[in-house]
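Incomplete set of chains, arranged as in the complex.
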C-alpha cells in the first residue's frame, strides 16, 4: 500500500527493455545520436508543431532552466504558493535564474486565479525599479494539489500573462495525468493556450529518469544549449534518456500509464465517498488525492503498512476539519495495483 | 573502429542487468532507499575510511559541486590549462561556484608541476584584496592528456596545496583507468596523498549515468546535501544510479573494465612503436592516447571507418611535428574489441 509518492515506483518493463536495447554498440555522445534526434522528432509530432526539446535529468532542472532562460534583472516569477518550484526545490529556481524572486500567489485547490494573478502583478508597476520587474508566470499541470487546470482556465491565465508581457511556463511533472484527465491533446493543453515553455515529466509516470524541457518558440533554442550544458544537465550518454522516452511514447504507453494511475486514484476517491472515515479535501484531477482522515484511522492504516504523507492544510481546508483529523496526501502510480487500493479501503 | 570517446560506448551488460533488477517494487525516493545506503557503504569500504557520497548525474555536476562547496569570494581555482573544468564544461564550474575564476596552469603532458603551481599561487599574495584569494586546486586523474599522476607527484602537489591553505580536488572521470595503470588502491591515490574531494566517474567506464562526489571529510556533508538539491542533481529515483554502482563494484567489475580499456590503449600504443606512420606524443597512462600521424594516413584511416578527433597541439608537441602531421586523440573503452584495434593498426 505505497501511496507516499509516484517516485517510489520503479520503472515500467517496456522502458527497462528499451534501455537494455540501447546498451550495445557505439553512438555519438551529448545528445547527437540518431536515437536522440528521433525522440526529438517524436516530441514535435506529439505537440503538432516544431518544438525544441532538451533532455535533462530532473524535473527541478527542467523548471529551473525554464526560468533561467527568461531571466531579467530584478525578475519576479509568479507561481502558486504551494508550487513545487516555491517549496520543494531548495531554491534551485532562484539559483539557476540568478537574482530572481518567486512571488507566491494564493488560490484554492492549488490553482492560481486570474484575479489573484492580476493583483500580484499589479504590485510591480512598470519602471518602479526598486520593486523589480515581472519576469514569468509558472503554473503546474496537474497542480501540486492533484487538480488540473481546465483548458479555459489556462487560457484565462494566459491572457493575464500576455497582457503583462511575460512568458508562461508550465511545470508538467504530472503532465500526462492532467492530459488524460482532461481528455485533450498536448497541443491544446499547452501552446494553443499560450504556454511558451514546458517542463515535460516522464519520471513520475514510469520512467527511471526522463525529463524534457520543451520550447514552443524554437528560436529560443540556441541559448538553451549553452544553459543546459552550463547547468551540468547535458548527459554524455544522453541517448539513454532518449531510449526511455522512445518506449514511453510508443503505442501511447505514457497515456496508458497515466490512465492507470488516475484510475487508481479515482478508485480510492470513490471508496471515500462511501466511507464515513475519510473525505476528499477537493476533487482530484490526476493521480494525487488529498483526504481528511481521522487520526485514529490514520494510525490504524499505517500500522497495516500503508505509506503516505501528512500534508499541511491551508486555512480554507482547515476550517472544514475537526481537531482529531489530519489532511493526508495519497499518490498512485503506474505501478499501483487494484489490490493495494482495495486493501487500503478495507483497512479504512 | 570507434576511438572518438569512451562515452560513445553504451553500458556493460552487468550494469544493464542491475538496472533491470531495480525496476520492480517501491522504495523511498531521493537517495534514501536501502540500495542507496548500501552503495554509500561500499564506497567507504573501497576507500578504507568513512566517506560521504553524493550520487549525481554528470561529471560536470560532480566537479562543479566540488568547487561550489569550497567557494570563497574572489576565489581562484588552479587547474591545468587543458583541464576539463577549464575547457569543456561551458563555465559550469564558474556558474556553480558563483564568482570564482579558474587560473590555468601550464605543464607537460597534462600535468601540473609543483613549481608551476607554486608560481601561480604566488601571484595572489595574502590580503591583496584586488586580486582575489586562492580557493582550491583541481587535478585530473587520469589527466586530459591520458597520463596519470604518480603517487609521489600527487603528494608533491598536495604539499603545495596544503601550504597555501587550500583544499585539493581530484576530477576522477577516468579514476579507474589511472588506478589500474598505477596498480595502487583508491585510498593511496586520494586521501592518503592529500586529496580532499573526489569526482568519481563511472559513466566513461561502463555505466550509463553514474557519477559520485566523494568527500573525505564527512563533516562537510551536511551542506552538500543542500548544494546538490539546489543544483538539481538530487534524483528522485536515485536508486537507479546506485544500482549501476552496485554492479560496477561487484567482483571488481570496474577494475576489470578499466584494465580492458587500458589494455586496448596499450595494444594500440604498441602497434605504433613498430609503425613509421604514427608515434605517441607522450606515453599513455590510461585509456587515452595522443598520436602524431601523417595527414594522408589519417585520411585513409577515416575512409576505412575509424572515428577519432583531431586535437590541438601545444607548443612543445608542435615543435616535434612536421607540417604534414596532425595530433589526434584515440580513446578506448570497456567495449573496445581487440579486432577493432588490430583493424586500426592494419589500416595504418
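Order of writing sets the labels: A and B. Residues in every chain begin at 1.
The definition used in the following text is that a contact is a pair of C-beta atoms (placed from the backbone, for glycine too) under 8 Å apart; a residue touches a chain by one contact, two chains touch by 3 or more.
Remember, it's a predicted structure, so these values are computed and weren't measured experimentally.
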Complete-assembly copy number [criterion: all chains share one sequence; 2 shown]: 4
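As a working rule, only the chains that are shown with their structure count from here on.
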Chain centre separation (chain A, chain B; CA means) in Å: 35
Interface residues, chain B side, partner chain A - complex: 2, 4-5, 7-13, 16, 19-20, 22-30, 56-61, 64, 89-92, 95-96, 98, 203-204, 208-209, 226, 229-237, 240, 307, 335
